[in-house]
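Shown here: the complex without one of its protein chains, the others still in place.
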Amino acid sequence: MAEYSVLSLVRNALGGHRRWIRAWRDPEPKKRYDVLIVGGGGHGLATAYYLARNHGITDVAVLEKGWIGGGNVGRNTTIVRSNYLLDGNNHFYEHSLKLWEGLSRELNYNVMFSQRGVLNLAHSDGQMDAYARRGNAMRLNGVDSELLDRNGVRRLYPYLDYSANARFPIYGGLLQPRGGTARHDAVAWGFARGADRLGVDIIQNCEVTGFERSGDRITGVQTTRGTIGCGRVGMAVAGNTSRVAQMAGLELPIESHVLQAFVTEPLKPLIDGVITFGAGHFYISQSDKGGLVLGGDIDFYNSYAQRGNLPTVEHVMANGCAMMPNLRRLRILRSWGGIMDMSMDGSPIISKTPIDNLYLNAGWCYGGFKATPGSGWVFAHTIAEDRPHRFNEPLSLGRFTTGHLLDEGGKGPTPKLH
Amino acid sequence: MTGSDQSHRLPTGGAIDRRRPLAFRFDGREYRGYAGDTLASALLANGVRVVGRSFKYHRPRGVLTAGPEEPNALVELRGGARIEPNTRATMVELFHGLEATSQNRWPSLRFDALEVNDLLSRFLVAGFYYKTFMGFPGWHFWEQRIRAAAGMGRGTTEPDPDGYETMNAHCDVLVVGGGPAGLAAALAAGRTGARVMLLEETDGLGGRLRSDRETLNGTPAMRWAEAAAFELVDLPEVTVLTRTTGFGIYDGNVVGAVERVADHLPVPPAHMVRQRLWHIRPRRVIVAAGAIERPLVFGGNDRPGVMQAGAVRTYLNRYAVAPGRQAVVVANNDDGYRTALDLAAAGIHVAQVVDTRSAGRGEWWRRAVDAGLDVVDRAAVTNAYGRMGLVGCDVTRLDGNGGTAGNGRFVPCDLIASSGGWTPSIHLHSHAGGKAEWDDAIAAFVPGPGRAGVTTIGAAAGRFALSDCLADGFRVGAEAARDCGFGSGTAPDAPVADEASVAPLQAIWSVPGTPGRKVKRFVDHQDDVTVEDIELAHREGFVSVEHLKRYTTLGMGTDQGKTSNTAGHALMAGLRGRPIPAVGTTTFRPPYTPVAMGAFAGRAAGRHLAPIRRTALHDWHAANGVVFVEAGPWLRPQYYLRPGETNSREAMDRAITEEVVATRTRVGISDVSSLGKIDVQGPDAAEFLNRVYCNGFARLPVGKARYGLMLREDGLVDDDGTTSRLADTHFLMTTTTVHAAEVLADLEWYLQVVWPELDVRVSSVTEQWAGMALAGPRARDVLAAALDPGTADVSNEALPFLGVTTTATVRGVPVRIFRISFSGELGYEVNAPADWGIDVWEALMHAGEPHGIRPYGLEAMGIMRIEKGHVAGAELDGRTTPDDLGLGRMASTAKWYVGRGMLGKPAYTDPDRPKLVGLVPVDGRTRIRAGAILVADPDAPTPIPKLGHVTSSAYLSPTVGHPISLALLARGRERIGEEVWAVFPTRSQRIRARVTEPCFVDPEGEKLHG
Amino acid sequence: MIRIPCPYCGPRDHDEFSYAGDATKVRPADPAAATPEDWHRYVYLRDNPRGAHLEYWHHVQGCRAYVKVLRDTATHEVLAAGLPSDDLPFEDLEAGR
């Protein structure tokens, strides 16, 4: 099995790169697996990897309707951070961030995790207070955060709009230096290769079409490649959560919305870190290839189309150009849309379900990519142990009944506002 | 490189204006071209061959194409704040004084240090970075270097000085593309009287007719195009937009287009925007976007001097430029012969015409042979030579089985015109959700079934013959107009094209290399993706087109794979042994070509990012020393400086303190116009309010106000405000400033959707009334003095706390007076019709002068409400219940109201929930800032358990003489009198705080009622 | 741009409207009789279909009517629109799909 390294690269180069083998196998599905993971995105693949690595459960298949990594793990703006206010979120995302810090070596795959810092700008005293609270809460949890005043922001990014012409003046910001970006596709491929090496079957072009039930248990999963028996089923299908859950008879506190993202033509280094505009949804960073990667708000209506609309595009660009007036001449090269599984409080759900052996990983809203390793870790634990890990206890489905909501924005049960 | 004297300009011909020479600079050197040139044609005219460097291997590259698909000739256009990196030289219209710089090279275009990457290319294969850089010194170290090497052009950190705007349009028929098919469609539709828009990406109509020497009925086809253009301009309902790219179709068939209004000028003249973004809402869309030629994939096919065959014809015929002196033409279709004949006609030596086909001997072959050209078929160029410019190539026989037969023959040349066939531009069809279908005859995807109302025609539909393009255009144009109610749908007669029959194309996705030579065969020129990279991706399992794209970066350049995707996908299909359509194509997303961010943003820039809302009293504040602050859309007074005083931290602190002291001890006045005001009328108005507020409103007497609390359906507090009963069936509701719009929408929701049986009408009157809060011990005296005598009695008896009167006038202006108070002082809110707001305000100021009245702003207001323990935005944060805020008693148990169904949730009734309390520093002087976290033990190991947080704080309460804060604290009400730690680790602060009641001033409300 | 046919104003760009969500959710008619489970279903649970979706749009910048819209969430095509009291041909479309 080929270990990736400089040496292996050089050796292969001299051999004309003819000895490289598949990064992961392409097996036929077996009749039955201990655990079936529905969804070959980042979370599904990470779950399979940690099931094998942390829990020794290797009789696992990941079922992907298309090609692995074709969903949101490859359709986001690659931002990784753990700057959450509420403990239930903060502990979980920080766990994930710590996993990111060792991920390339863990997977023997360079996911290009780049801790270049994530800065949230504030544009009012009220927003500064809110960021102060968040930054303070993070510090008490042992998470890095720095509260910057206007001059502090200016030292980092001198080319933002500090002029009197700015509609929403910059008051300061909250910086998480350990936040950053990662190469999104590499995350999917790295986990796939890692899981495969531990014996997990990754089955592509295998769409789930139904569940076979026996009482409160699922006995098998019907797919376009036949029915596959199972001991347990984990679901990690992001925007398609409601559809797959419905096959199992579950109605969930989730709506699917489209979130657009954009990349500009490639440029020599211009923006070092990740910057988010606080007076409107906008965030930007620069990929290692040189493109500015940017995004904004969802399109505000339920959608399964990986395609958004002009008003949102214009809104995103207007916010971006307001924050950085030097962006106006740069050109948008590509746009894409991801389907966000927006939960009713804006926070994820990693949980047991009313069905005994069905486990749910959903409700990621904007936040799924950064959670990938942490999500896989605790979801694997939940499936393996049939009880949540301490980091996903607060992320239960039951919180909507009990009222233990994790509403970072205080927006209430209106998904489009989260 | 030859001189700067337009050495490669043909003596005659072309659509350039030889009377208007234009000077321009490239890499600091001055050249000349003509009006009508592009930067690319002008560079070629001057014999400039190397224009840029490739993305990864930094290989020298020249001009490959003549259109928007150009992957190589990318330059930094202009400079300074107007720099435009990655600009395709093929799309830049030459203007006088144009400055362009080559990019992605250091120190110069000719000597680029990173060309070492080309030597190391065997290590830098697709995806090499995933396999390394994991150990010491870590990715971040390598990343810095990779980032510097990657990227292409340079951006700027200076603000763009130019303007942009948006334009909305509607039409019956929109035609995208002003070539022969599009012109025919626009004519056919336009003649019916339908409203027609035609978008053309370049500066003029005609499309490929501008580049080719085709004829209609024996006359140059361009003449027909010119006549069509004239006719269109004369049709009153037809709009032709040139320099306009239809970059995307969105839902509802709305087309986004960008018009380059001033990009062909040195700088936009006064009052002219640089670019304009169009939203076009057509009833029918006709896509006539043409087709893009594919390069053949052979060794060294990226050498400067290797060019698309169609582009060669464009440079010859349209720009009168000889892209070389000695040409080899290689093609898998008849375009090779066509190009060779045009080259010969322009007097350029055609050293060899190479046809990769075994069955290409049709009419065009015959013409080439008859013209005396040296034609060889079943052969290919297998390797091209010349680092900084082509010097020759190997021409080798093909064995028909994907290999070569015999050794190559070296043919000296400085130009290779290559054609691998044409790919229809189905982008817009695909944006609209249309499917793509493989057409073997042209070896390309053509539009399959698509969305209703969108029709793709001509070359964009894979119908390349001029006669087909015209027939398509006339037919579909007439039909589209008919569908919109114009004309009979009968196509006008099309002129007859004089066309030779075409021998079928034979696809060849990669040409084998010259035997015995190492060659690089580029599939994607810009991102340096080679045939070997695709083979590696296949070997490693990245076989779907999405994986292929992401792993190799095929099609990820600024050209988005326009010249490379088809070949790349076909090669992968071949490796997988699957038919090409089974491997598929990537989905196209807008934009078709890159669009400036500024164009999307339009006028929403700087100050105009969002509209500004001003109160009716704005002009008074502005004239009286105000410092405004943004509060959502509103500008509100933050505090007032003394006349002539400059703003500073000290001035602010003093102003705020004075404003509080004046109000608490004498009288103050503030602008509360931004509070939402909603007029509620109808027989069921009281019942309606009873349902939307958690406290009772049914029995509120006429002439009284009441504080109301509104919950969301999830039981958490949504908004608050006072609502007054003006008449039995008439209420005036007030809301917070931030929630005003939302609350109105919610009320409309309940009336229209949930309780349509209630007979109630609601409307916003926020803008109708200027609101002024007059507060302080002297407020009544001031008010009484300001009122027109006899219009209202405002004595404590006649107008007690929460009383309302609507009979008063001030300077003749009818006003509404509400005895309510946010500050906790004796207070009145006076509402005056907005146009007279300043008159009434001035009357109150005048009446207040003897009492030392002061206007106060949001800061003083904030301090006074904290002193009173009144909740505001920081406490109404969407996570609190009425009980959390000490307002639990307001929630009625006698009726049902919005949110009640959820109030019993376990988490909401948990006694450990944070509750509203006051906090004071134990040391009596250290401010406990909002955002501080409350903990029992700041030295506990992390994560340190949190008890709550500070919501609001006053750095100093002038009334109580020390800093005060409000907080939400677990079991807060039980902790009153205890001490906690307020920690602020981001400022390295920890403060011992005493928990108090949330109300610091006049807890009994004596002032209020006095 | 989704073009929404407002029953009063005719087709308008969707950015004149504010999206108001699933129109199949019916608030418990008798709140006193509703169980916590009823409220939970109303406030939190959503069918969230891929395909025909019945939803409300508030014409905030127009006539301020709540418009009931049947829209395909996979294609964004508007299949029908009417007033809140209108019965849109939801079932027919579901069956015909």
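Letters A, B and C mark the chains as written, and numbering starts fresh at 1 in each.
Everything below uses one rule, namely that a contact is a pair of C-beta atoms (placed from the backbone, for glycine too) under 8 Å apart; a residue touches a chain by one contact, two chains touch by 3 or more.
By definition in this document, contacts and distances are computed from a predicted model.
Chain not shown in the complex: UniProt lists it as "Sarcosine oxidase subunit gamma", one of "NADH-quinone oxidoreductase subunit H", "tRNA 2-thiouridine synthesizing protein D", "Dihydroxyacetone kinase subunit DhaL" or "Sarcosine oxidase subunit gamma". Counting contacts over the entire complex, the absent chain touches B, C.
Contact with the chain that does not appear here is found for just one residue of B:Asp759, B:Glu978 or B:Asp1002, B:Asp759. In the complete assembly, the contact with the undisplayed chain comes from B:Met167, out of B:Met167, B:Val627, B:Val754 or B:Met890.
Within the full complex, the residue among B:Leu109, B:Ala616 or B:Ala631 touching the omitted chain is B:Ala616. Along chain C, the points of touch with the absent chain fall at residues 1, 8-10, 12-13, 15-16, 59-65.
By the touch rule set out above, chain B reaches the unshown chain at residues 165-170, 195, 270-273, 279, 281, 603-604, 608, 610-616, 618-619, 622, 633-634, 679, 681-683, 726-727, 759, 761, 763, 765-769, 788, 806-807, 809, 811-814, 816, 833-839.
Convention: only the chains that are shown with their structure count from here on.
Of the two chain pairs examined here, A-B and B-C, the one linked by more C-beta pairs in contact is A-B. Note: centroid distance chain B to chain C, computed from Cα atoms, is 28 Å.
Averaged Cα coordinates give chain A a centre that lies 22 Å from the centre of chain B.
Residue positions 1-2, 13, 18, 36, 43, 75-76 of chain C each touch two or more of the other chains.
Each of residues 250-251, 254, 279, 433, 713-714, 902, 905 in chain B touches at least two other chains.
The touching residues of chain B, counted against chain C in their complex, run 250-252, 254, 279, 281, 433, 713-714, 741, 745, 748-749, 752-754, 756, 896, 900-902, 904-905. In the complex of the two chains, the chain A residues touching chain C come out as 240, 242-243, 246, 251-256, 300-305, 307, 309-311, 344, 400-401, 413-414, 416. Contact residues on chain B toward chain A in their complex (touch as defined above): 55, 81-86, 122-123, 125, 128-135, 139-140, 143, 146-148, 150-160, 162, 164, 166, 248, 250-251, 254, 256, 277, 279, 431, 433, 532, 536, 539-542, 544, 546-547, 550-551, 553, 556-558, 560, 587, 589-591, 594-598, 600-602, 604-610, 612, 629-631, 712-716, 718, 873-874, 877-879, 902, 905-908, 929-933, 935, 942-944, 946, 949-950, 952, 983-987.
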